[in-house]
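Of the protein chains in this complex, one is absent; all others appear in place.
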Amino acid sequence: MHQVEVATTQETLLDNPEMVLNMGPQHPSTHGVLRVVLRLDGETVIDLDCDIGFLHRGMEKIAENRLYPMIAPYWDRLDYIAAVSNGLVWVETVEQMLGLEIPPRAHYIRTILTELNRISSHLLWLATHALDIGAFTVLLHALREREEILKIFEQQFGARLTCHAWRIGGMPNDAYEGFTEDVQRFVDIFPKRIDQYETLLSENRIWLGRTVGIGVISAADAVAIGLSGPSLRGSGVAWDIRKSRPYAAYADLDFDIPVGENGDTYDRYLVRLEEMRQSRRIVQQALKQMPDGPVNAKIPKVIKPPAGDYYHSIEGPKGEIGCYLVSDGTSRPYRVRVRPPCLINLQALRQMCVGHLVADVVAIIGTLDIVLGEIDR
Amino acid sequence: MTSTFALFAPPNFLDDLLLRFFGEQTVNYVVWPFIQIGAVITLVAVWALYASYLERKISAFMQARLGPMRVGKWGLLQPIADAVKLLTKEDLVPEKADPYIFRYAPYISVAATFITFSVVPFAPDWGVITDVNIGLLFVLSISSVGVLALILAGWSSNSKYALLGGLRSSAQMVSYEVSMGLSLVGALMFARTLSLSGITTAQASDSVWFIAYQPLAFAIFLISGIAENNRAPFDLPEAESELVAGFHTEYSGMRWSLFFMAEYAAMVVVAGVATTVFLGGWYFPGVYRLAGGSNNLYVFLSLVVFIVKMAVLLYLYFWLRWTFPRYRYDQLMDLGWKWMIPASLLNIVWTAVTIFVLQALDGRLDTVESLNRGVNLTGQGKGVAVFMGFAGLFIAALFLAYLNRHSRDFNLKKQRREIKLVDVPKGAPAVARAAADNA
Amino acid sequence: MVLSGWESVFFWVFALSALVAGLLTVMARNAVHSALFLISTLVSVAALFVLLGAEFIAGVQILVYVGGVMVLFLFVIMLVNVSAEERGSEELFNRTGQVTAAVCFVALLVFGLFYAVNQSAGSFASNRSEGAGAARLRTAETGVSKISEDTQRVGASLYRYGALPFEIASLLLLVAIVGSVLLARTSKQELVADDVDPRVIPELSAAGELTPAEIEAAARAKAFEV
Amino acid sequence: MNSPFTPALALLQGGALDNLQQSLQHPDLSKFLIIGALLFSIGVAGVLTRRNIIVIFMSIELILNAANLNFIAFSRYLQEQGSVNAVAGQVFTVFIIVVAAAEAAIGLGLVIALYRNRETIFVDKIDLLKW
Partner (left out) sequence: MSLVKVPRPTLGERLKRFFMADMFKGMWLTLKYNVGALTDKDSVKGFGIYTEQYPSVRPQVAPRFHGAPRLNMDPETHESLCIACNLCALACPEDCIDVIAMDIEMSVGGKPRKKKVLDEFIFDTSRCMFCALCQEACPTACLELTQEFELATYSRAGFVWNREMLEQGRESRKFEA
């Protein structure tokens, strides 16, 4: 990314029509400790540069010194909004390296809970995105539904946010008593609630004015940058790993991929809303088809994947989250590398923002749905 | 003064008491105004205090929350706790700030809003502090001074966010002031006076609120008023998600609370003026008869009527704020210059046409009673005026739609686009399909 | 027109504050302070207008001057940020020649004024018929003050005798709006507004007023419009 | 014929204090004129002496205001004298305010354009006819 000169002397609007504005790292709408250096002409963004790394914890390096089961909790802390999905990448990678056969019930429960996690992640995105654009009420309405999901997580995993959801070879526990009813209740109530968000936003003329035509990125550009997830689908590329390389129980389930047309903020907003509906549909189906049986495969006492490397990725709420794992045959990985969707999506920020106003930068950061825990790792 | 209404005797009793100590002149010109001013300032300050409570409660209810609950029953003492906190907080002045201007800007803001209350007629008789023959102009001119506070606060903070906020807010207030002032002209043409009390009496003598004659002007005034107060959805200067807090980013403690107080007091000013000019002020049919000849009771009931009308408008403020997203700065300016100002100009022309039509019809339909103090209309005349008023709404809408037919934001206000649902076959790679979609 | 009682107290208060603030306007180092003092002067003068019974003009004075013109001044001061330049050791005033001229002029004016006032001493303090005009005023809502009809008379005058100048004034304002918009625009903004002849663009960029990046940015900004 | 100072001298000689008190307690038209003239001369001094073009503009506003004060004062005076069209002074003031507003808009536009090109707002540095 190219550097913006940060001027140190006091300058005025006319001395230098190009003003440098530091947005963040402590700013209400950079979604964490992201620093965006904006070069402005009036209020129009001429150029911007992202300064990241304020939350760097060296997770990939730490993973080299831990046993395989110990690494899973660190994955939760990447994209802490979608801890369940992140955990799934890791356990599935190790399981596939080990060549384990996971019982179908575990697959179904994993599917249900990752889809719920996708909904909760999208709800938090909707909440903060709406807040950035000034619609405060949507924030708390969305958090209310997210709370329902987090309650299910708490019952199932014992934690609400960083759940440490999965274990290699299956799950720590079977679904708790009343799991089906709780999920069913949520599935029943959720469509009404989405309609309410849409009432407040989708057709509102201010919302339209703030999102339509903002942060446009064409399909070709999006693919070139390497966008994934709803940010890519908003541009009209029907790419979804749940379809193209099905994992867990997705191959048995029926769902559609919502795809935008213009690649602007409004399209991405609609895509994510529709994805929540599709996720609900998946949960509903999976709940019906969920078989009985054990939830854990037989696993060796010490996990030692055969030497070699392996890449596995799933469709996280933010995009393709992947794990590249190199094993030297010992009980600790030789190298772990995360394919972070948010970091790669953030690359599109400059292209999306230049030519827009400061207020749009906020909307665009919101629409990219970034989580700094994952960007900085 | 019957004994039944002894409760409402105090004003007269006070009057007698005061006359013992002061001469009549002094009582009329000095003591009473001071009592009234004190009462209004106290009430408005209490309102500003409790507006924060109301705002938090109403927003909480709209968001399925409870709001403040911990200090006192239902959190009723929360604003007092907040006030104590704010007053005892350290008063920070940034090192590179212009110290004098930074310190005094909040006072300008508060003074500019509080002075305005001196001409708002809360009720007839002793409910008015002073009746100035340029009342409306006075309100507009004093509230325009409030801009200075914001621009000075933003500039003196020596912070980029504050400067941007200050520039934004002053540009916003200057441009919305125009439409706000122009929208009142229509009502003035019916009332034929600038005095706010005069406008109220004109409505009372006609028994019609001017909102019926001037629905368009009322809408313009309300929108411009909300924008003028920097309230959501027009709260650009303090848009917390973009500019952190706009012009008062660097303020803390008491000076910040002064800005806060000025904002809520300014809401009351706009609501009060809207009530006076468009909603009939303290006039409500039947109140006079209800008072049964007791002047003080009548004034008191009128005061209640006025406050109720104002409360409805103030609720609207909260309601809008917690429902809508925020405009972008250029959209806000677009709305101000391309929608509000043409609409208010059109309103003036249309009102002139209305009055002309009323006078022209007078020979046949008997519409106008007199043109002396306010346009006194007969029943038929009122009908015509109301019809013209509502016709004006549609004419304005068509006119504006034509005027802005090329505007980006106008054309965006279309209903939602459908999202394509792509059903990729199970297990099949989507890449080929995506390529096909793109082609 | 002789003021008395509280009116004369207020007259002196506002007259002196107008003069002092006026002096400070001219003498303040920081242009923002200067503007603030000018605002004080304008408000004081508006108060004097009220004392003279011209409430409408006072209102207009505050509305237009304080709320409009001075905000514009502050805007421009902030845009060009003079305070930073003047805080240094730069001389506040011009060369001695101008200062002398100013002092001469002021002395001349004061001299002439004394002469004129003394010539007609006493004649201004006309024996006004107390209440001749006041009787016609109607009582205000509070019942203690009278409301003058001056505003109506000004309006009537403005539209009867002053109708043509009024229209001319509106034209003047229109010209001022257009002119200031034109003056304040940069070539870049003109480019964005699509106001530049395409043939001029190469010239501008050759003169260094526009960089290719700006031309491109303008083209992109145009593309975002629907 | 009186010398210009005769009345002033006379004021100082006999009953000066009484007269002064009288005129302070009951300011008449002449006081308004004096205030106006003083404001005017302050403005003129500002225009002539200051180097900052914005302050010069502000001084011009001061001058215009001094003129306004005179207009209003005379309008009031004539009104009491029973003149038919006494409010003409107020009407004229409205026009002056309009002109002042227009002048401020144009002038400040010029200042900004000037600042863009010359990066100074000091009049003694702006000394070329063309640049």
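Lettered A, B, C and D in written order, each chain numbered from 1.
Convention: a contact is a pair of C-beta atoms (placed from the backbone, for glycine too) under 8 Å apart; a residue touches a chain by one contact, two chains touch by 3 or more.
Since this is a predicted model, take the numbers as computed values, not measurements.
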May I ask which residue of A:Asp49, A:Asp264 or A:Glu315 touches the chain that does not appear here? A:Asp264
Where A:Asn22, A:Gln96 or A:Gln155 are the choices, the one touching the absent chain is A:Gln155
Selected from B:Phe221, B:Phe234, B:Phe259 or B:Phe324 as touching the chain missing from the view: B:Phe324
Tell me, which residues in subunit B touch the chain that this view leaves out? 58, 60-66, 69-70, 319-320, 322-324, 397, 411-415, 417
Residues of subunit A in contact with the chain not shown: 66, 69-74, 77, 137, 144, 147, 151, 154-159, 162, 164, 172-173, 176, 189, 192-193, 196, 199-200, 203-205, 212-213, 216, 261-262, 264
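Keep this in mind: only the chains that are shown with their structure count from here on.
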Centroid of subunit B to centroid of subunit C, CA atoms only: how many Å? 27
Using the average of all C-alpha atoms in each chain as its centre, how far is it in Å between subunit A and subunit B? 43
Each of the following residues of subunit A touches two or more other chains, namely 13-15, 212-213
Residue ranges of subunit B touching at least 2 other chains are 163, 408, 412
What does subunit C use to touch subunit D in their complex? 1-4, 8, 11-12, 15, 18-19, 22-23, 25-26, 31, 34-35, 38, 41-42, 45, 48-49, 52-54, 56-57, 60-61, 64-65, 68-69, 72-73, 75-77, 79-80, 82, 86, 91-95, 98-99, 101-103, 105-106, 109-111, 113-115, 117-121, 124-126, 128, 133, 150, 153-154, 157-158, 161-162, 165-166, 169, 172-173, 175-177, 179-184, 186
In their shared complex, subunit C is touched by residues of subunit B numbered 28-29, 32, 98, 100-101, 121, 124-126, 128-134, 137-138, 140-142, 144-145, 147-148, 151-152, 155-156, 163, 167, 170, 174, 177, 181, 194-195, 197-198, 201, 408, 411-412
Along subunit B, where are the residues that touch subunit A in the complex? 59, 62-65, 160-161, 163-164, 232-233, 235-236, 239-244, 321-331, 408-409, 412-417, 419-424, 426-431, 433-434, 437-438
